[in-house]
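Every protein chain but one is kept in place in this view of the complex.
All chains are identified by letter, namely A, B and C, in their written order; residue positions are counted from 1 within each chain.
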């Protein structure tokens, strides 16, 4: 029993520590990442008929092999999920069921389910291929850099939502305007508002295929304003994200400085404090050089001494830099 | 009389408090928002002829039903408008007339007027459909997140105006240049400066349909510079908005910090102060976690100690961080 | 003699104070701006043949009238140019010649010169129309908001220059690569590197007309990377401008705060200081409300008092907010 537990812990570390863990963990991560990428290449190549038909068996064998590996990985991950530090180990079954419904686990299921379902239901080969492509999402296990990304997106969601709402209204309004104006001149192109919505989105995202364009004078006249407005509205979410990213970077840097100040309060940085700060600064994308400079700045700038000329006394003022 | 007033107050609260009000207010808001969205879907679907002709009666009945609901809503809103806290209750007629000309009330009128006008004037069905689409604007009653959006746009209007002026000059100048250069080679495409303006806008917004393109060597040569310049000019308003959004976020955060400082001056946050700060921080998109940290920071960082070497006394200085 | 001087001064004020000057100055500015805009409309309309031929005489008369007005304006501006405060009044001729070569004066000349030159040289009507369009640039007399715009562009020129240099290199390199790859498959489209440069610019600015596209597999494969790279490089100048605009706004706000601090040093704002600050804050786009708040902040935050508990003394600390 005890042995099972220690094995489970080792397996957990090999699977979940990714590229930051032990050599075994790195090797396993590399194997899974490689297999995912090979799968994507295989699906892309297979879709090209001359290659797809010539190497049909090879592609099938590789697919079965991948599914087997991913299935084993899926069940082992469920088995070891109780080793997670956040997990309540007293109710293993309950916490495993909980793990089953986590996004990361659902993505793993999504990578293998289509294969097994294809035996029960008849799925068109093309759609099956599309579903197999979802294996790409398994990469999220290993790409930790996405966290900061998703954090900022989440925080910015309300203002992006406002921009998307405005854009949606603009798309639908401009589509109905263009439909009214162009339906007479091009009844087969602007045959309904949905067709006009296609024009609206293609135009306002500045993609501009040119498959649908206004031809009447009034249509072109109104389209000019829609383009100019649309371009601005499309640029807004980017502008907001830019502002938020800048803000986020600054906030995190301040946090780091506070940590450094707290660590330096006693004049010496212990090796423990050092490692804490280094981890934090790495997680927010500050290089070792910048970190060192920040620590030096602390010593230089955050304390200044006031010397009274009349009596020669020295007052130390601690100033917290904004 | 007194009963009328209390009824009016209740109706006012049910109508104008939106999704932040009582259960009744939430239900009513949900009903109106749902009806607006259903209307938009109906208009879009109806414009698609196979569906539009098959369900003609159903669409007509739904439209009449919507107009009736929106008409009742319109008049009730006018009736209860005197309950608004900003309103002078001593002259109900005058303040109701005032309300009639507010943007929010005009939008409500716009949503129903085309239906009634279609009995008096004969309006083309397509244009009527377009006018009915304006019901979308009624959603502004419920989307409070737009306020921050509109605030920033208003503040940034002068510099965006400058960018649009420059763009307008560039569009017209480049159009007349291209007209001069391409008119000989493509007399039917670049037949006049207005046609060339169409090319200019399509190009400088990077939409690039490809329905009008230069074909002469000189035309292409000049077009290359117009594209490169145009892309930069189009990017400018976005850049300015980005800068302003960042500025706005920072300014609002400072305001919040001042409010927190004011509340914390006596050492304790009363439940009243707590709710004021929470409301403010919510309105500017700061999460509860960030708020808590800001309050903690107040206690940690905004005080610095001055130690006098002569007497050893420590003075605490409150510093308002920028 | 004295009377001439005072007349000249009055004319100078009517012409050069624009929309900020006296009623006469405003009327005159409105007249000139209106005439410029009418000219642009006339040239655009005239280029449309059915209208151009039907109202040929009217357009000619209007053009002659405009040229006469602009010619008189041009010479009057030269005459009164010595009234400029920057001008050395002891050498009127010399300073007038100096004025002649200022950009603002050259633009005025450009607006009328083509008309007179068309009597001497035979200029194609289309090119003449294009040259007449340059009258648009006369608007720079009245659009003061452009100054901040041009300031930022000037400061950012070196980094934008670097981005443009990189883009230029990328355009030429990708053009020669695509020429090599596509020349065999489409000898008439990718017939030379200049044609490939046209494709490069159309693609990297994301205009994408579709008149020239790669068709070979390798051509498309390389084009994918060129697009992704190109989009990023095109976005860079915008990103840099965004950063610089934010910086500029902050710097100017700091400047304003320094001015306010200087004015408030004696505890009271004189009406003179008030007007100076208001002018400055207007010029940098800060509203009256924000200004008032900034002044209030000064009183609240920039001085803090330290009370020593042991002896009850109060020390006032002036803190300069960053």
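We adopt the following convention: a residue touches a chain if its C-beta (ideal position, glycine included) is under 8 Å from a C-beta of that chain, and two chains touch if they have at least 3 such contacts.
Note that the structure is predicted; figures quoted are calculated from it, not measured.
Within the full complex, the residue among C:38, C:64 or C:169 touching the omitted chain is C:169.
Which of A:136, A:185 or A:218 touches the hidden chain is settled by the complete complex: it is A:136. Hidden from this view is one chain, which touches subunit A at 40, 43-44, 47-49, 124, 126-127, 129-130, 133-134, 136-137, 139, 143, 145-146, 148-149, 160, 164, 167, 194, 197-198, 201-202, 205-211, 234-235, 237-239, 241-243, 245-246, 249-250, 285, 287, 297, 300-301, 304, 306-308, 310-311, 315, 317, 319, 321-322. Counting the whole complex, the residues of subunit B in touch with the unshown chain are 206-210, 239, 242, 246, 322.
Although one chain is hidden here, its contacts on subunit C can still be listed: residues 155, 158-159, 161-163, 165-166, 169, 172-173, 176-177, 179-180, 183, 191-194, 197, 203, 206-210, 213, 217, 220, 224, 227-228, 230-232, 235-236, 238-240, 242-244, 246-247, 258, 311, 313-320, 322.
Operating definition for what follows: only the chains that are shown with their structure count from here on.
Simply put, subunit B must spin 90° to overlay its Cα atoms on subunit C, rounded in steps of 5. At the interface between subunit A and subunit C, over half of the residue numbers appear on both sides, which makes the contact a same-residue one.
With centres computed from CA atoms alone, B is the chain lying nearest the middle of all the protein shown. Centre-to-centre spacing of subunit A and subunit C amounts to 40 Å, using the average Cα coordinate of each chain. Touching two or more other chains at once are residues 206-210, 239, 242, 246, 322 of subunit C.
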